[in-house]
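One structure is given below, represented as structure tokens, and several questions about it will come after.
Only one protein chain is missing from this complex, and each of the others stays in its spot.
All chains are identified by letter, namely A and B, in their written order; residue positions are counted from 1 within each chain.
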């Protein structure tokens, strides 16, 4: 109970402190440069100053936090990638050279590429299919809710759930993993799924697809509903079949949304870490970049320089998406 | 005294687009001024500059004899009614009307008194506890007006306040605004619209803008009867005035012009001899065009290419040889005229307009 009370207290203090900053700083500004009463010229003068200062009062905490937690670390990671294991002695490009001669790196890189291709594609594909079909049936919303639900489950929780599905019992024993039970039921040999080289990657990817399909479905479903009915009715009058309408009328109209969903999941995949950590910890050829980086940083490796190099690789992979995102946001702002 | 005076006012956006060029305007206290013009003419921008929502790039704006270029909106003594009403959706009608007073830290009793008075005036008392979404369009509009009244401004600004209402309600609300003006004769009102009917019915004076310039300032009838140029002539009145390109044949107290179909017309417009042989524009309003039996009485003849029967009137679209645009004649009642008929069109000399080669009106004989 003691811990609960002190937790509660810190919680309240933390939140109040944050609110107090905003109230206090703005009240102070209004006090020093009053803009609501008094001589018009003074007010005009005060207002000019207040209008110059106030945005930064609003933005201050956000800018500080973004700088400290995201911007500075990116710069520092780049610096660290040229330094040795403790981050103190300059080693030039040797971390990069090590990286490109490391088999583990190529394994993680290959696996990451597999993830990048398979997960966004599968999740978007299933999401689109489910969105299209659930829009036509009366219990579609219930179905959507259930398929969306895995979004709420942590990667670790999902890993436990799926580990249970992939569970393996040797030979004669009853299989308690659903997948092996099915295999045995159909007369096959039970497998240790997460240890089968190469294919085990896909068994891990399925977990992420399971989680992300709901996200794709919800967004695509909204986009599908945004398609003007007239275009579909016109296609019906033109004699198009259901499949033709889907591929030639509907999909092209939501192409932009499909791209957004695809890239959002892609970004997530690049950062994927928890699933691999919890399921295999990178054993049996399932290593991915994010987990490899974590290994080098905090576990056996303990080499900041090498960890940073892997981080840089992830960053480089993300940059095209970043650029595309910024371009899109800018275009959107101009459209406003 | 709440005069509004604009001197050499300009608006230039950061990308160097000049949306308002050198606006000079004197608005007297108690006047109802309407800014009218096609979309993109800068009328809303001008209003927003007066309100203080938009910065003034150059020139001065005076309200009540004081330069207010740098004064924030709230201290200019203005109130604004927005096109979308801009009611605060999460506040009741009462709170919507009281908001500005509460911000100004007016005493609670005074706030209450003022809000109730305004509500009473606009018959909003029964709705004070409702949220805007529970009101009809007309009621919302009245709340927006009430919100302005509560502040007791020197100048009311209306930004197309009727354009979100349906046709019937628009007429009713138009009358309400006219009544409001009558009940507050000392308040200056500036009203922006793209609808010339609103402009004609409400305004003491109309300011007609186009392309960032003031085309003409005057009472509604002045603009109708004496348009300063082709643009004003075509903008005021519906259907628009017929404008026929012509050539000045004879100058003097009476000016004779030749029309494209080679007929000539004598107009009671004074021109200098220097205008001789220059291109000009002859204008006549459709409602001033008559149909006559013989070519001799007509100023122009042509074939009817289209007939629109409106019931109380009939519009004849007449193709005149040499004219690009069809000449429209508006006749009372219904006519037997059919497409393909040849008609002869006449006009009284006092209804004729003549514009020079730069589309500016020739000074009419006083």
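The rule is simple: a contact is a pair of C-beta atoms (placed from the backbone, for glycine too) under 8 Å apart; a residue touches a chain by one contact, two chains touch by 3 or more.
As a working rule, contacts and distances are computed from a predicted model.
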Exercise. With one chain of the assembly withheld, which option in "RsbT antagonist protein RsbS", "Cytochrome c oxidase subunit 1", "Carbohydrate ABC transporter permease" or "STAS domain-containing protein" matches that chain's UniProt protein name?
Worked result: "Carbohydrate ABC transporter permease"
Problem set entry | Contact partner of the left-out chain, one of B:78, B:93, B:300 or B:323 | B:78
Problem set entry | Which residue of A:58, A:90, A:106 or A:198 touches the chain not shown here | A:58
Exercise. Since one chain has been left out of the picture, which residues of subunit A touch it in the full complex?
Worked result: 3-4, 7, 10-11, 14-15, 18-19, 22, 26, 30, 35-36, 50-52, 54-56, 58-59, 61-63, 65-66, 68-74, 76-77, 80, 87, 126, 129-130, 133-137, 140, 143, 145-157, 159-165, 167, 173-178, 181, 210, 213-215, 218-219, 222-226, 229, 232, 236, 242, 245, 256-257, 260-261, 264, 267, 270-271, 273-274, 277-278, 290, 293-294, 297-298, 304, 307-308, 311-312, 314-315, 318, 321-322, 325-326, 329-330, 332-333, 336
Seminar exercise, completed: Note that subunit B touches the chain not displayed via residues 51-53, 72-75, 78-80, 82-90, 99-100, 103-104, 147, 151
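Heads up, the rule we're going with is that only the chains that are shown with their structure count from here on.
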Seminar exercise, completed: The distance between the C-alpha centres of subunit A and subunit B, rounded to whole Å, is 55
Problem set entry | Complex interface listing, subunit A residues touching subunit B | 35-36, 40-41, 43-44, 47-48
For this session: State the interface residues of subunit B toward subunit A in the complex, per the touch definition above.
Result: 66, 68, 70-72, 74-75, 103-105
